[in-house]
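Below is one structure, written out as structure tokens, with a few remarks after it.
Shown here: the complex without one of its protein chains, the others still in place.
Per-chain numbering from 1; labels A and B assigned in written order.
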Amino acid sequence: MGGRIETREVEQVARLARLELSAEEKERMREQLDRILGYIDKLRRLDTEGVPPTSHAVPMVNVMREDEPRPCLPPQEMLANAPDRSGDFFRVPRIIED
Amino acid sequence: MTDPSAAYEVVIGLEVHAQLRTRSKMFCGCPTAFGAPPNSQTCPVCQGMPGSLPVINRRAVEFGVRTALAFHCRVNASCRFARKHYYYPDMPKNYQISQYEEPLAEDGWLELQADGQPRRIAIQRLHLEEDVGRLIHEGTLETAHASLVDFNRSGVPLMETVSQPDVRSPEEAAAYLRAFRAVLLYLGVCDGNMEEGSLRCDANISLRRWGAPDLGTKVEIKNLNSFKNVQRALEFEALRQREALDRGERIVQETRLWDADRGRTRTMRGKEQAHDYRYFPEPDLVPLELSRASVEAVRADLPELPAARRQRFVREYGLPTYDADLLTQTRALADYYEAAVREVPHPKLVSNWMMSELLRAIPADDERALAASPISPRHLAGLLRLVADGTITGKIAKDVFEKMFRSGEDALTIVGREGLTQIADTAALGAVVDQVLRANPKAVEDWRRGKKAAAGALVGQVMKATQGKANPSVVNSLLEAKLSQL
Partner (left out) sequence: MITQLTVHALVEQFRRGAATPSAAARAYLDRIAAVDPSVRAYITVTPERALAAAAAADARWRAGRPLSPIDGVPIAVKDLLCTKGVRTTCGSRILEHFVPPYDATVIERLEAAGTVLLGKTNMDEFAMGSSTEHSAFFATRNPWDLARVPGGSSGGSGAAVAADLAAAALGSDTGGSIRQPAAFTGTVGLKPTYGRVSRYGLVAFASSLDQIGPFAKDVIDAALVLRVIAGRDPLDSTSADVPAPDFVAELGRPIEGLRLGVPQEYFVEGMDPEVEASVREAIEVLKRLGGRAEPISLPTTDYALAAYYLIAPAEASSNLARYDGVKYGSRAAGARDVIDMSSKTRAQGFGPEVKRRIMLGTYALSAGYYEAYYGKAQKVRTLVRRDFDAAFARVDVIVAPTTPNLPFKHGEKEDPLAMYLNDVLTIPVNLAGLPGVSVRCGFSLAGLPIGLQFIGRPFDEATLLRAAHAYEQATGWQTRRPPLP
């Protein structure tokens, strides 16, 4: 066991997941993910050749709604939980590309 | 600008996002109207609130199928939605419900006219997804300290159509988009309004030496919001790449943003920062399995499309290809033409008047303006009937057209009220001609001395005296007769 996931990968995944981790957290995370992935590795022993994937436990198809407008919620309700707002807009800090 | 095609072949692929003209959003019942007050058209679903769930809009799927069939695509027997993950503050869930491995439709083509020749551009796939919200920057994107988010647009149905890299020039890219837009307008699935963002285009472009077997490194260009910008951006980018290649540099695979104000593209993000979208099947939705019968029902209901209508206009009305091309740009314009021709059976006359007068007042691709035109097809036909039977002259007709456009009245009303009926009566016109000859001895003298052009000035005087109502050919023959008798 061990060595399945490196610190560099932890950092990359944290960036994808938008999680700021301290150096200490990163190391703990690396260690724990490594153990969990070690356990999960047992799946390799199971032959799944030709087995289709299941993404829905109960197979259903073609669930749709008619194209009919329904009432919206008023802006004051939709913005009631906003951490920051300007008028009826949500307000966010400076946008940069990652 | 030097032509990059001298040494290199330009290879372009286009991705078009079209907003579908549904009444409600892709996955919730909020309306899709443009220009509503901020955050007034949202609900827990399209604002990505905890606990909310999407439900597929049936009409959006129908519109997708309709378009796929018009593009000759194979509609997949089974398709599903997937989540595409990336963080951006205009995207409420920080994933977009889109389609990935199993899109709605694949493998079609779109025919366009290149140098008067039909050309087919292959379409790779067509899928449905949801739009994101809208950002307003306090300042520009670069200088803003904060941005504002409006989720009204979030969840509006989008149809993404990806072409194969079959497009071979920036002009052809613009032609592809024009043809693409025309089909969507004919189908009634999109309003085609580029300023409001109903139609958006991303392009990828690469260059390769003529005859090279492999494609060059491609660059993706975003933010192309008009046909003109698509062409300009691609022209700029083709040149930039060619110059780089000529200098022996390698093209970097990247995403570039088109800056219309500066007329150039600039780096947005490089390949090393390429997104890892982590697609997986959307567990909140179930797959779509469209039966053959339901697809065939949509096919049977397809309207006549631009290419077919263009051919029919040439065949049925004897129009030149140029006229047919122009008049079939939008379904509304072609409908207008056919409605007018039904009233007054002079196809070329109607075509001439639409091209020279109507389309001077109304942009050819603006269906809304055409629908709101003060001159209806019936009114135009009424006017042209008066021209065709000689009641009014062409010159008078142009004035009448303008008056009709301003007032919305029909031609007969204006002609009757203003006494504009053409005078073709020989006796009445003869008296006017005599008067003009007497009043213009100098011109008569010039004519006698062999200056035949003087006759033109005399015709003008007759027209002036009759306020343009005189039949020009009657005036000509009268003048000729009287002058030779002098």
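Here, contacts are C-beta pairs under 8 Å (C-beta built on N, C-alpha and C of every residue); 3 or more make two chains touch, one makes a residue touch a chain.
Since we're looking at a predicted model, the values are computed, not measured.
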item: Chain not shown, its touching partners among those shown; value: A, B
item: Options B:138, B:196, B:243 or B:276, residue touching the unrepresented chain; value: B:276
item: Interface with the undisplayed chain - residues on chain B; value: 44, 47-56, 83, 85, 87, 89, 92-95, 147, 149, 276, 278-280, 283-286
item: Residue numbers in chain A that touch the chain omitted from display; value: 5, 9-10, 12-14, 16-21, 25, 29, 32-33, 35-37, 39-40, 42-43, 46, 48, 51-58, 60, 63, 65, 73, 77-78, 80-84, 90, 92-96, 98
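One rule holds in what follows: only the chains that are shown with their structure count from here on.
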item: Centroid distance [mean C-alpha coordinates] between chain B and chain A, Å; value: 41
item: Chain B to chain A touching residues, read off their complex; value: 22-24, 28-31, 37-44, 47, 55-61, 78, 85, 87, 89, 94, 135-137, 141, 144-151, 268-269, 273, 276, 278, 280-281, 283, 285-290
item: Chain A - residues contacting chain B, complex; value: 16, 18, 55-56, 60-75, 78-79, 86-95, 97-98
